[in-house]
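I'd like to ask some things about the structure below.
Note that one protein chain is taken out, while the other chains of the complex remain in position.
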Amino acid sequence: MNRALALVRADAEAVLSGYASRLAALRGQHVFISGGTGILGTWLLELIKVLNEVHGFGLKVTAFSRNARNFAEHWPHLGAMPWIRWQEGDIRHLAELPRDVRYIIHAAALTDRRLFASQPGAVAEVNGVGTMRILRAANLQEDVQKFVLLSSGLACGAQPWDLPRIDERFAGALRCDEAGTVYPESKRYAEILAQCAISESKLPVVTLRPFAFVGPYQSMQLPWAVTDFIRDSFNGGPIRIMGDGVTVRSIMYMSDYALWVLAALANGRPRETYLVGSDEPVDLLGLARLITRFFNPVPEIRTRVGQAGHDRSRLVPDVRKIQGELGVTRTVSLESALQRTIEWHRCQQG
Amino acid sequence: MSTDQPTITVCDATLRDGSHACSHQISLEQIRAYAKASEAAGFDYLEVGHGNGLGASSLQVGESLVPELEMLAAARAELKHTRLSVHVMPGFATIERELKGALAAGVDLFRVGSHCTEADITQRHISHVRAAGRHVWGVLMMSHMVSKEVLLQEARKMQSYGAQGIVLMDSAGAYVPAEVTAKVGHLAAALEVPVGFHAHQNLGLSIANSLAALEAGARIVDGTARGFGAGAGNAPLELLAAVLQRQGYVTSIDLYHALDAAELCAKLFAGSLPVSNGITIVSGLAGVFSGFAKPVQRAAAQLGVDPRDVFFELGRRKVVGGQEDLILEVASELARRAQPTPTP
Partner (left out) sequence: MGVKKLNVAILGTGNIGTDLLIKVLRSEWLNCRLFAGRNLSSPGMTKGSLLNVPVSARGIDGILDLKGDVALVFDATSAEDHVRHAPRLRAAGLIAVDLTPAKVGRLCVPAVNLADCIDEPNVNMVTCGGQASIPLAQAITRVNPGITYLESVSSIASRSAGAATRINLDEYLMTTEHGLHEFTGCPRTKAILNLNPAQPCVHMQTTVMARIASPDLARTRAAVAAMVEAIRRYVPGYQLILEPMTENGRLVAMVRVEGLGDYLPRYAGNLDIINCAAIAFAEAVARRRHA
């Protein structure tokens, strides 16, 4: 367990070593993080821990989540931190924010693909109403400096197969005649709610559209390709790819993701939207091969396990806007991201 | 002259912005005489009234010599082709008390303005004018204070209420041409209705800014004869007329009569013509409403402080148009700070 914590700590320190001084606006501030115990929330806390312990930032955090208490008990290296206030609650019923909060990160959302199928109504409600509630609460604050909304790279619809990358101006179509698109639609709605707050009360909102990520603290129960492949590898394989494995994604390491979010919080331009993620494409077959190389014996990869021909799907962002404006870069390669993630899981397992 | 040059609407605000220049003491005779000249010069609109628009005659921003409806009647009688317009600021002017009277007086165009971030307070006034079948534009004041994105968002609100034009005002005379190009261009590219620009001369850039606005897509431009207006004055109409002609823009202006109108203005308002001085320059730099020049000078003189300090402090506090009462507070505070601490 200690080695796992040390690994994450090292990653957090590394990603901040080049950028911490540029986060100076956050010194001494109180940040409210909704979804504070989700994977992004956890990594944000890890980075803020470094900012406080290594860089003397004196940042206070209120971590709001449905399972704040359990999380604090389970991860005492965060749970026992005096600068974190754990607030247990449902984002749909959030009434107000602590008085001195001037920075807000709204990451609370239902993002589990299994829930999209079995409880689409709950997804719509949490992601929509939850955003409405926290925006309303933010409007009662004295002096909000920045409100970062975590939307989704899917919010603007499916990327065309022949378009290498989408950028902030991309505006595709989302079907609304089926519950299957509830997640991207709920994120689109969240974005519109934020735009309304911008228009009516000039709330300084920065909208982020994150793509795909991998890293410690990520539950392997979630049905993303990368976590499936890792979990299957731990189980000895085989890795099952439904089609030919030509689906193209990009995957960023969690430490970079968390840093980019903090950068947006400190330096993002209000009213702007930024895509967050890796712009390095990888197809599923290639991803599987990268992953299996970290296992001995190397697990088998099977393609065409299901129906072929449904996997011409691409989701890769053009992130030059956030890189140019905020001076952030991807510091961890895909290989390294996978290697560290796998090692962390190994440490967790014993 | 090229015929595919755009047609520009020229608004003569001499009898409205000029009100600021003479502490709102414009007389009926002056109105009649100047209105005739404006009509002859062929300006598209003549704006008449208190510097802060309908209903603004007050202790706050100064009382007009002549009641508003009489001013409008006097101008109305002289105008045939040139149309009569008024400036309207919700917060000063109400529909019941001011707008209805102005409609009855035969005003052709209502220019309803708000601070550049508060467009939604113009909704009812704009809607009322549209419902009455009259013309209405939206005006964004102190527009130097916010980004072009905010300006567009606010302009769109006014457009959605029924505004048939949007005028960006450089109420503080704070812009430089590049900023005008960026902001006017951004609005002109996105709005359905025409965009206008209203310049002030505090930094000596009123004509350059007006030209930049036109080149960026503005089709409406404001000016006053001899710049007769708040602070260091506006873009002088006679200069605008000359520059518009030189650049080949199509207008309804008769150049000689425009020049004559300027001469007449100089005679009519001799002694009140605006000048550029330390006060107006600092006002422009500090980004403070040009109309504050006279009240700041008065308060500073009474309280024994430097008016330029008052301007910088007002700018620091981001004071908006209509907040003239804060001048006294700021001047008093500066006076208090300057007092030597009493020896025990």
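Which chain is which? They are A and B, in the order written, and residues in each are numbered from 1.
Note that in this section a contact is a pair of C-beta atoms (placed from the backbone, for glycine too) under 8 Å apart; a residue touches a chain by one contact, two chains touch by 3 or more.
If you're wondering where the values come from, they're calculated on a predicted model, not measured in any experiment.
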item: For the chain not depicted, the shown chains it touches; value: A, B
item: Selected from A:E53, A:E96 or A:E300 as touching the chain missing from the view; value: A:E96
item: Residue touching the undisplayed chain, where the options are B:G42, B:P90, B:G173 or B:P274; value: B:P90
item: Contact with the hidden chain (one of B:A225, B:V305, B:V319 or B:L334); value: B:V319
item: Sole residue of A:N67, A:S201, A:N235 or A:T329 that reaches the chain not shown, by the stated touch rule; value: A:S201
item: Sites on chain B contacted by the missing partner chain, in the whole complex; value: 58-60, 90-92, 94-97, 115, 117-118, 120-121, 123-124, 295, 298-299, 302, 317-320, 322-323, 325-326, 328-329, 332
item: Residues of chain A (touch criterion as defined above) contacting the omitted chain; value: 92-96, 99, 133, 136-137, 139-143, 200-202
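By our rule, only the chains that are shown with their structure count from here on.
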item: Chain centre separation (chain A, chain B; CA means) in Å; value: 49
item: Contact footprint of chain A on chain B as seen in their complex; value: 117, 120, 149-150, 153, 157
item: Parts of chain A lying in touch with chain B, wherever the complex brings them together; value: 198-200, 202, 271
